[in-house]
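To start, the structure under review is shown below, and the notes come after it.
Yeah, one chain of the complex is gone here, protein chain that is, but the others are all in their spots.
Should a chain be cited, it is by its letter among A, B and C, assigned in written order, with residues numbered from 1 in that chain.
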Amino acid sequence: MLKISNLHVHFDLDGTIVKALCGVTLGVNLKETLVVAGESGSGKTVTALAVTRLLPAAARVTSGEIYFNGKNLLLLEEDALRKVRGKEIAYIFQEPGSFLNPVYMVGDQIMESFLLHQGLPRVEAFAETLRLLELVKIKDSRRVFFNYPHQLSGGMNQRVGIAMSLACRPKLLIADEPTTALDVTTETQILDLLCELKSSFGFSLLFITHNLSIARRIADRICVMYKGQVVEEADAERIFCSPQHFHTKELIHAYQTIGTQ
Amino acid sequence: MIVRAVHISKYFSIEGGVFKRETGLVRALEDVSFSVEEFSTLGIVGESGSGKTTLAKILVQLMAPTKGVVEFDGSKISNFRKDMQIVFQNPYASLDPKMRIKDTLYEPLLIHRLAMPKQLRDKARELLDAVGINEDALGRFPAEFSGGQRQRICIARALATQPKCIILDEPISSLDLTIQLKLLDLLLRLKERFKLTYLFISHNLNVIKYMADSVLVLQGGRIVEQGDMRAIFAHPSHPYTESLLRSARR
Amino acid sequence: MLTYIARRLAGSIPIILGITMISFAIIHLVPGKPTSAESALNPKVSLQVRERIEKLYGLDKPIHVQYLEWTRRLLKLDFGRSFSDGRPVIEKITERLPVTVGINVLSMFFIFIVAIPLGVKSARSSGSWFDTSATFFVFLFFAAPTFWVALLLMQLFCITLGWLPISGITSLDFEYFTFSQKVIDIVRHLALPVFVSCITGLAAVSRYMRTSMREALQQPYIYTARAKGLPERTVLYKHAFRNAILPIITILGLSIPGLIGGSVIFESIFALPGIGRLFYEAVMMRDYPLIMAEVVLGALLTMAGNLIADIGYAYVDPRIRYAKKVS
Partner (left out) sequence: MNKLLLVGIAIIGFLSAAAILAPFISPYEPSLIDSASLLMPPSYAHPLGTDGLGRDLLSRIIYGARISLGIGIIAVGISLCIGVIAGSVAGYFGGLADSIIMRSADIMLCFPTFFLILATVAVLEPSIINIMVIIGLTSWMGIARLIRSEILSLREREFIQAAKAIGASHYGIICRHLLPNALGPVFVNATLGIAGAILLESALSFLGLGVQPPVPSWGNILIESKATLGVAWWITLFPGLAIFVTILGFNFIAEGLRKHWGYNA
C-alpha cells in the first residue's frame, strides 16, 4: 500500500539547515494500523506530511522515495498529486478547533470534497454529508451542518474532521495525534469510532502519537522514531515485551512508571 | 508543620450583560485546610478545573484568598518571598524572552542580597550545575533551549533564594514522558541535597505515586480525601479517588 | 451579536460627550487667550471680533451653563453664523459636504479595488519579482507627501502636457455642455485629486492585506484545505482570502479621520469646493463658529465610521455573530 524508503527532509530556517528526517523507511500494508510512536522532534509529523507533499514552504525533500500503490508520489506533478490527496489519502490533524476554517459552516467544508472529487450536484452532496455526519455518531446532524467550528466542542469538531476525511472513501487515512488535545473520555470515544470506521470502510491507518497506551490499544504494528530516524519496527506485542533499541526501552520504562491511561 | 492553609476559599466573579455587571460567582476553592510537614512532599491531585493552580498561587501569595488564611511556621519561614518558591507548568512562558539566563538567575540573588556582585557568576554557575545545565547557557536566551532544559532553568531560579519549600504546579505535564521521568529524578535528588519541602501538583496519579509522601485529592475546589500516599493508594475511601485510581492503572 | 452592538452603542455615548467637551475646551482657548488686539502674530483677532465671540458664546454666564447651552444648540445643528458672510454655518457645510464625501468615497473605492488584489498577489507569490517590486513601490507611495506629489503631477499634466485642468471641479462654460461632456469634464477635473488622495491609502491597505494574507496562509485550516486536494486557487481565494479580508474592514473605519484630514490639503491645492477647503479658509479667517462646527462634525463622522466598521466586522465574522456555544 504505502512504502517510504530512505526519506531525507531538510528545513531551511533562513540560513540554518535543520535535518528533520535522516533516512526514514517504513511501510503500511492493506487494512493495517501502523502506529508511528515518537517524542517531540522525532520527525513523526514531518513524515506524515511528506507523504502527499503537504510540507511547509521551508521544507525540502532532499532524497528518498514514497510509493503509494506503485506510484512515486514525490515525482507526481501537481494535478495528479491533487487527485490523490483527499481521494485516496486523507488526513486528520491534531487541533480539532483550528483545522476547520472558522468562517465557513462545518457542513460546507465537508461538502466541498464531494463537489470537488465526485462532482455530485449540491442536493445529493448535502444528503451525503448528513449521512456521513450520522456515521461519525453526530446525533443532530442537520443542525450541526449549519454550525461554525467555534460553536462545537473539541470532540465534535474532531468527528467533523473524520467525516471530512472519509468523504471520498480514502484507501489510507493518516491521523496525526488526533486525540492529544481532547480530554480522556472523548479520546476513548474518538479512538473507538476510528477503529469501527476502519473495519467498515476498510482503509489502512497511519497513526502518529507520542502516547504509548494508545499505540498499545489500536496498533497492529508499531514503529518507534527517534531524532529523524526509525529506530525500531515490529508487531505491537513484540515491541512491548522485548524492546531492542535503548530509546524504545526508555519510552516503555517511562510509560510504565508514570504514563497515564 | 512548615506551612498551613486554614479554611481557604476563593470565588471569581463573572461579568456579563451590556454593562459588565457581576452576574455570577465561580467557586474555585471551598473551605480547603491542610498542613505541609517539613522535608516531606505533599501531592495535590485533581483533574483540570479542580482549583489546583488557584491553590498554588494563593499559597505562594500571588493571589489573595476570598476567605481563610495561609500560616507559616515563623521559625522555619521568616520571609515567604525568599523561603517559598514556585515552578510553573509552561516552560515556554515562565522565562523572560528578552533576558539572558544569567540575568534571570542574578535577579533573585540581587533582590535578596544573597551574593555580592562579584560572586554572581559563580553562584549562577553552581545553580545551573545543580540542575544539570552546563555553564555556557548563562550567556544565551531562553529561545535557544528545549522545554526540558527551560524547566531545569526555572528550577535553578527557584533554588537561587535557598528556599525551604517549593510549590511545583504541574511542572512536567507539558513535556515528553522520558524527559518527565528525568526531571522527577532531578527533583528527588535536589530535595535530598537542599533539604527541601515540596508541594507537588499534578493531574497524573502515577506521578504523584512516584513523588509524594502524603496526598490530597481535590474535586471541584473541595478536598475529598487526604492522608498518607500508600494508605490512600491501597484502599481509597472516596469514590472519586477510586475512579482516578482505576483510570490511572489501566 | 446584539449584546455586542448594544455594548458598542453604549460605549460611544461617553465618547460623544468627550468630543463635545474637547471642542468646547478649544473654543475657550479663543477669547480667554490674552490675544490683545495689537498682538503681532495674530493681527486678525481685532477687538470687534472679540465682542462677537463673547456675544455668540454668551461668555458672561458661568462655564457649565455655557456648555449646556452650546450642546443644546449643537443637537439642533445650530452652530451659529459664520463670521465671514453671516450665513448659518450648517448651511455652508452641507453645501460642500457632497464634494468631499464624493471624492473620499471614490478614492476609498479605488483603494480597495487596486490594493486588495495587489496585496493578495504579492502575498501569494512572496519573494518573486512581483512581490519585491510591489513592496518597493508601496514604500515609495507611503513616504511621498501627498501635497508634493500633487504639485508635481499638476506641473506635469496640467502645465507641461496640458491634458488636465489645473483646478476647480467644473470648467467655466460647464452649463452649456451636453450631459456626456459634463461627465467627461468632471472626470477630467477629479482625476488628479482622486489619484492623489488615494496614494497613501493604496500603500497602507495593500501592505496590510499582504501581511494579513500571509498570516492566513500559515493557518492550520489551509493544511486541511490542501489535504482535501483542493486546487491552489480555491485554497487561496476561498479559504485564505475570506479570513484575510476581515481586518481590512476595521481599516475602513480607522482611515476616515485620515481621509477627512487629507481633504484639507488636496482640496486647497486643486481648489475643490469641499469641506476641507472650507475649513482651511475658516482657519485663515479665524471664522471660529465654522471651525468648531467642522471639528465636531468631523469627530462625529469618524465615530460613526468606526461604529459602522465594528458592526460590519461583527456581522461578517461568524465567531462574533454567533457567539453562543451550541453543544
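Annotations
Just so we're on the same page, a contact is a pair of C-beta atoms (placed from the backbone, for glycine too) under 8 Å apart; a residue touches a chain by one contact, two chains touch by 3 or more.
Predicted model only: the values in this text are computed from it and were never measured.
Remark: the absent chain touches shown chains B, C in the intact complex. In the complete assembly, the contact with the undisplayed chain comes from C:258, out of C:102, C:258 or C:312. Check B:64, B:93 or B:116 against the missing chain and you find that the one touching it is B:93. Residues touching the missing chain, restricted to chain C, are 14-15, 18-19, 22, 26, 29-30, 33, 39, 41-42, 139-140, 142-149, 151-152, 154-155, 159-160, 211, 215, 256-258, 260-262, 264-265, 268-269, 279-280, 283-284, 286, 291-292, 294-295, 298-300, 302-303, 306 (touch as defined at the top). Remark: the residues of chain B touching the chain excluded from display are 57, 60, 62, 81-82, 85-86, 88, 90, 93-99, 107-108, 111-112, 154, 157-158, 160-161.
Everything that follows uses one rule, which is that only the chains that are shown with their structure count from here on.
For the criterion of most C-beta pairs in contact, the winning chain pair is A-C.
Each chain's centre was taken as the mean of its CA atoms, and the one lying most distant from chain A is C. Chain A and chain C have centres, each the mean of its CA atoms, that are 50 Å apart. Residues 49, 52, 54, 78, 82-87, 90-91, 93, 95, 98-104, 109, 112-113, 116-117, 140, 143-144, 147-148, 150-153, 156, 161, 164-165 of chain A touch chain C in their complex.
Per the touch definition, chain B reaches chain A in the complex via residues 48, 146-147, 176-181, 184, 204-207, 210, 247-248, 250. Here chain A touches chain B in the complex through residues 39-41, 183-184, 210, 212-213, 247, 250-251, 253-255, 257-261, going by the rule given at the top.
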